[in-house]
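Let me give you the structure first, and then I'll get to my questions.
The complex appears here minus one protein chain, its other protein chains still in place.
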Amino acid sequence: KIGVIVPMTGPFASHGKQIMNGVKLYLAQNGDTIAGRKVQLIVKDDSPGTAGDASKRRAQELVIQDNVDILAGFSLTPEAFAVAPVATEAKKPMVVMNAATSAITTKSNYIVRTSMTLPQVTAPIASWAAKNGIKKVFTIVADYGPGHDAEGQFKKTFTAAGGEIVGEVRVPVGNPDFAPYLQKVKDTKPDAVFLFVPNGEMGIAFMKGFQERGLAQAGIKLIATGDLLDEDVLDAIGDPALGVINSFHYSQAHKSPENETFTAAYLKAYPKDRPNFMAVGGYDGMRLIAEALKKTGGNADADKFIEAVKGMKWVSPRGPVTIDAATRDIVQTVYIRKVEKVGNKLQNVEFDQVPEFKDPGKQ
Amino acid sequence: MSAVLQTRNLVKKFGGFVATNDVSLNIERGARHALIGPNGAGKTTLINLLSGFLEPTSGEVVLKGEIVTKLAQHQRVKRGMVRTFQINCLFAEMTVLEAVSLAVCERLGLGGHWWRPLAAQRDAVDEAAALLASLHLADVANEQTRNLAYGKQRLIEIALALAAKPQVLLLDEPAAGVPTSESRELFETIARLPREVTILLIEHDMDLVFRFADRISVMVNGALLTENTPDEIARDKRVKEVYLGEALDG
Amino acid sequence: MSTTAPDLSPLRRAAAWKTPELIFWLLPIAAYFLFPKSLSLLSQMAITALFALSLDLILGYAGIVSLGHAAFFGLGAYAAGFLAKYGYGDPLLGLAVGALVAAIVGYITSFLVLRGSDLTRLMVTLGVAMMLYEAANKLTEFTGGVDGLQGVEMHQVIGLFGFDLYGKTAYWYSIGVLFVLFCLARRVVNSPFGLSLRGIKQNVRRMPAIGAPVNGRLTAVYTLGAAYAGIAGALLTQTTQFVSLDVLSFPRSAELMLMLVLGGSGRLYGALIGTMVFMVAHHYLSDLNPQYWQFWLGAVLVLVVLFARDGVMGLAQKMIKAGKS
Amino acid sequence: MAELLKLENVWAGYGGSAGSVVLEDIGFSLEDGGSLALLGRNGMGKTTLLATLMGATHFKSGRMRFCGQDLAAVASHRRAALGLGWVPQERDIFASLSVEENLSVVARPGPWHLQRIYEMFPRLLERRANMGNQLSGGEQQMLAIARALMLNPRLLLLDEPLEGLAPLIVQDLLRIIGRMVATGDMAVILVEQHAHQILPLTQQAVVLERGRVVYSGASDALRRDRSRLDNWLGVGVH
Partner (left out) sequence: MTIIFDGLAAGMLLFLISVGLSVTLGLMNFVNLAHGAFAMLGGYVCALLLARAGVPFLLAAPAGAIVAALAGVVLERTLYRRLYGASHLDQVLFSIGINFMAISAAHYFFGAQQQAIVLPDFLRGQIKLPGLDVGVYRLFLIVIGLTLALGLQWLVGSTRFGAQLRAAVDNPRAARGLGINVERIFTLTFALGSGLAGLGGALGIEMLGLDPSFPLKYIVSFLIVVAVGGSGNIKGSLIASLMLGLFDVAGKYYLPQAGAFVIYVVMVVMLIARPQGLFGRSAAK
């Protein structure tokens, strides 16, 4: 029995949808009987996803009422933080399939993560920029925890590599109009803008403004982490996204046999959606659960389960991944990509990579 | 000097319109003073200024020798000056008894008491009940105010003012909408108030005014036209021309 | 004079405890035995009910509409959270501090809501709450920002009962606090002070003319409402041992208003029943249909307004009346 | 003359949860150009009766014919077009409209127009740009009467129109009503507390007691019948 906690409604509804798509796809492909036991999913909507009390209550219910063996899901950091004590106290393994704050895995010994951490995908783009002739960067991040993290990591890596930060702003979350910030960027004339905002409408608004204001023509590049341009929003941004350079751990256009089978199956099962990193997080999370249970012979005891996942290795649709035995966090290749038109679809095409990259936030 | 209520050069402007024009009025303790004048002359505005409902553009209001121009309405009520409204201003969803008890509680300074229930404030409730009985409102005491006919509501308007045991009572057309017979009784109740209570009355019913008042001021276009005894006013040609017409002839 | 004395009995009866009320307060005890596995939901219901009660004091009685009541809830939550995080984990102390902090801010901001129409008050309260929200969001180092405040360690309630996974202690603790504060609120609204609040709500123009200091009364009740909300917030922190930024958010204020109106404002029990109905509906609908439950919740709200003006309590009262006649 | 208004067995009251019946079995009739004084103590149902004619209460049963039409079947807002003009007791001035807008917003073509109204109430001309909620009590009363006249009705319903008006204006108004009644331009129903002021002006009178008609007949006869007047309308009526 697996209890999944994700926001299914509200502003983060698409997170829940993608994660569940991934989880269900894995079960559909590999059968829902693992180590002789039938898997039962219980989905709890804890929208908006930012209210820890709701998430924690959902977790308690899953444990007490539904007697689940494993807690999974967790699209946003507050969800994971609030539930961590429940996992510890109830001795249940907790599989984080999306939430990206570095510290999450330290909050309980039973937490394992199959997504990424923010520093993990931020650092590579900073190094890449420094290496590729970008000297002056203006950073724009959303004004909330993850934004502050991204800003910090980018600064650290970029300045260490000899770059210079010529301006930085923190934009209120949900802010629809980037005009003043973009104007400021234009007036500052940096080589590039580094952007981190929560995936969704803010990114779209930014990209539109970026184009409208003609920043690219003014010789200013845009670099970002890949969540800005994930497959769920890429179509909504449209052509303004072309040419943006970003770093991330998954792209629908990743070239590997694993990914081809994955995307084909995904598009068949969910013709309305495109697979993105959350779907992969869910897919790999489910895979991790299945493999771990196979190892323990179906025993979901938290200590045994966690022992089983430590050091686990497999080839995910995103590429080869490992669970770090020390931190229970994921180690994976981070790619540098550029948005291009493939056929008539916008895709993140990979052109560089940092293999087996560990979360720098924990060093 | 026994004037209990005075105004000094009171002026009120609404934009460019002068509603109160340099009014200086003296009202003696215990007076039964009537204020008459054509519609829109500024009578209600004057009461609004006296009671603090409006702030004057300039001039002063003096109550019992103290300048109260800057005081808030409720502070003037605490000092004994209470008004009624020309157009009913009631608590639509309270029962009549609750509304009057509320007013009594405020006078007794119980309004901020939050521990003992209202019903346990026996003095206040009994006083409210007695007041309702004296105004023949006992039978509607537990009805919601908004379900009463206009005339009854008019009486509650006055009951709320009386509950404050005023020393200076400002009445703005108290009898409007009350049938003749009952307005008589109403005025008898008012007349039975202790002699030292000062009353300023606005009324267009000349029968009542001339029976009740011992002094009358006439206002026209925001300014005082004249002030005199009822007999003199009745004889005054100017008053007849602008206000009375044939009212006292018939 | 022919004067008959008015009948005073309806007034006398108004403040007495009635049988349905006593039965109502047996429900939490019954619920403990009937739903032993849902205690965490039930205690969050109790906390939210307390929060709704605090809004009822200012909205239902004094007529101050607020879309920012979460400000005080959040203040109480963070106050209790910091206190516990830095070692003072005694629950009752946390409640007191939560109440105090919220009350102080409530008192200060009450001057902003004295004037103006409903809409103005809505927006001013909302503005205050949003500023607090942004402040908490910016002060990531202290509050944890959106990630939430962690490390809240609670001591035992009165040194005896520790908080457990099943939420037993949390449940009795929340219900106990709710009951005590409800009784207090009940006294307040039945007192002359409560009557004067109703007076202000029904006709602010008249109140000063009968000698009531309107602003003083509004300030007092707003501060009281803030303190109640602060206690509710502190309770939430203590029972979940976590503070998310969401405690200050706009949806929390807005949803609270929905619950209160759903139950029927100005009745105290409306706040409790509205919270119960809303949270139970929310809970079951979202379990039945995690993706589209909002549709059904919306339908419930629409139907309630169309067929039960004045909320659930209004409907209940109407039915009792109809039953009697 | 033709019959203008006829009520038979009318029952009406207020809706809502309580659902009280105020008017019971009301019946009377009025000729075109006729005049009727509607009398009764406080709370006897006078206002309710006028409001029922305007469709603003809960009509239970009975028949109301106006100009040969079944009034109950006509929507409230169409009754003005049929020829009813209403001066509500609480004045009900539109607060956010200026004096002039209050008049023009309901205007219908006919002998009464803005100019004539302003001649009759010069005070309104002076205050024409004022908002409805910034008028003195008496000015509001004038405006309510003037507004009803702007509808150019065949039957004017006046609910205590003299209340709050200065004596001079009252005299003018009574003269005008008297003239209207005399020329038969417009029929009127007048509700008044001061029976002595209006009984001389009207041809017919109806007295209500607890929602029932207790007198329906000539005004003159009622005026002379001191004992019945005292009985129904209270002591002290001249």
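Going by the order they are written in, the chains are A, B, C and D; count residues from 1 in each one.
Criterion: contacts are C-beta pairs under 8 Å (C-beta built on N, C-alpha and C of every residue); 3 or more make two chains touch, one makes a residue touch a chain.
All figures in this text were calculated on a predicted structure; none of them were measured in a lab.
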* Name every displayed chain that the left-out chain is in contact with. => A, C, D
* Structure fact -> By the document's definition of touch, the residue of C:Ala14, C:Leu165, C:Leu184 or C:Leu301 touching the omitted chain is C:Leu301
* Structure fact -> Missing-chain contact among C:Ala77, C:Leu126 or C:Ile200 belongs to C:Leu126
* Asked: So that we can see where the missing chain sits, which residues of subunit C does it touch?
  -> 65, 112, 115-120, 122-124, 126-128, 130-131, 134, 138, 250-251, 254, 257-258, 261-262, 265, 291-295, 297-302, 304-306, 309-310
* Structure fact -> For subunit A, residues touching the missing partner are 9-11, 13-14, 17, 143, 169-172, 174-177, 179-181, 183-184, 200-201, 204-205, 208, 212-214, 232-233, 235-239, 272-273
* Structure fact -> Note that subunit D touches the chain not displayed via residues 51, 54-56, 76-81, 85-86, 88, 92, 94-97, 101-102, 104-106, 108, 131-133, 147-148, 151
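The definition used in the following text is that only the chains that are shown with their structure count from here on.
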* Whose C-alpha centre lies nearest the centre of all protein C-alpha atoms? -> C
* Indicate the whole-number Å distance between the mean C-alpha point of subunit B and the mean C-alpha point of subunit C. => 41
* Structure fact -> Expressed in whole Å, how far the mean CA point of subunit A lies from that of subunit B is 73
* To do: Could you grab the centroid distance between subunit A and subunit C? Build each centroid from C-alpha atoms only and quote it in angstrom.
  => 37
* Given the complex with subunit B, which residues does subunit D contribute to the contact? -> 18, 41-44, 47, 89-90, 123, 126-127, 134-139, 141-142, 160, 163-171, 193-195, 233-237
* **Residue numbers on subunit B that touch subunit D, as the complex places them** => 14, 37-41, 43-45, 86-87, 147-152, 173, 176-182, 184, 204, 206, 242-247
* Structure fact -> subunit A partner, complex, touching residues on subunit C are 37-38, 40-41, 44, 134, 137-138, 140, 144-148, 150, 165-167, 236, 240-247, 249, 251-252, 286-287, 290-294
